[in-house]
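Before any comments, here is the structure.
The other protein chains are all here in position, but one chain of the complex has been omitted.
Chains here go by letter, A, B and C, matching the order in which they are written, and residues are numbered from 1 within each.
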Amino acid sequence: MLAVQSAAFDPGQVLNEFTAKVGNSGAVVSFTGLVRDDTGDLKHMQIEHYPGMTEKAIGAMMDKAQARWNLTECTVIHRYGELAPNEVIMMVATAASHRVEAFEAADYLMDYLKSCAPFWKKEVSHSGDIWVASKQADEEALNRW
Amino acid sequence: MLAVQSAAFDPGQVLNEFTAKVGNSGAVVSFTGLVRDDTGDLKHMQIEHYPGMTEKAIGAMMDKAQARWNLTECTVIHRYGELAPNEVIMMVATAASHRVEAFEAADYLMDYLKSCAPFWKKEVSHSGDIWVASKQADEEALNRW
Amino acid sequence: MQVEVLYFAWVRERIGLPREMVETTATDVAGLVKELQTREERYALAFSDLSALRVAIDQELTDFDAPLKGAREVAFFPPMTGG
Partner (left out) sequence: MQVEVLYFAWVRERIGLPREMVETTATDVAGLVKELQTREERYALAFSDLSALRVAIDQELTDFDAPLKGAREVAFFPPMTGG
């Protein structure tokens, strides 16, 4: 399941619905990303994306992960728009027979979402607005796969 | 939070309660382990543990994970007793500022839970009972850390 | 040829619009960028450091030396920061 949406969602509900449909898989891994406010100055995070390309790019990552780790299920939900500190930005869930596959696939999807899905984050703070810079470590993380 | 219990629990609720208390951490990883029934023959999984040692061993793993990956929060719940196919056996959740730390810590905790927490699983099937054998790959996985 | 050019994040902010139709004689992305750079100061600014930019043709990530032939949509944006 893939959703790119502005609406908030409930990670626990997503996890339970996901777990209910993984059938005979023994291992479910989830990643939940939250808005951090390191300085205490953040008003909100503004997330922009490229409608159309976002769904294509994430769909391609999910297909690759599904095939490579033989996943039974795989879900990605990513929000865009205005998000307050501590709000849930996104979630990934993977299910496989064994834990190694579920962990690796979730890790892979996160690396690719970071650097290959067309999302851009802007921190809107009391002291001004800053586009979040990509980290070299994030682009380099792709070399792991 | 550490719980060793026979009672069922709701992974979604655990994830949401966990996420609510991680404060300014950006990354939450969860692992949920379910009872698999590969043959369709399983009546239930019987899980035995060593009360006292279980809590000590898992507590020590959690302390190590918390320090090594600078986790803000860390939760382990593991059930014992009689579990039906597809029931939730256990859950691990980790929270850190960044995804790499949260992933590695959850992965580490799972490896140690598999091989160093005193749990033993017995598959009770229509065709007989079998104690689940440990896998060499599981013991070898500890060398990663 | 005509191509729709899209801008995202600070590229969109510097240029001041999210998308526009562009008439171009360029054969590749780099040629299109050269044309855009000469338009106005705000374009020159947005395209001053190509190493800070990424490009997609028809919603697929590609390189600045990719041919434009057949492209309907070319998007310029900074490195992505999702997740």
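Brief remarks follow.
As a working rule, a residue touches a chain if its C-beta (ideal position, glycine included) is under 8 Å from a C-beta of that chain, and two chains touch if they have at least 3 such contacts.
Worth saying up front: this structure is predicted, and the values here are computed from it rather than measured.
Considering the whole complex, the hidden chain is in touch with B.
On the side of chain B, the interface with the absent chain consists of residues 33, 47-50, 52-53, 56-57, 78, 89-90, 110, 113-122, 131-134, 139, using the contact rule stated above.
The rule we apply is simple: only the chains that are shown with their structure count from here on.
If each chain is reduced to the centroid of its CA atoms, chain B and chain C end up 48 Å from each other.
Remark: chain A and chain C have CA centroids separated by 26 Å (rounded to whole angstrom). Touching of two or more other chains is recorded for residues 83 of chain C.
Counting partner chains per residue, chain B has residues 99 touching two or more of them.
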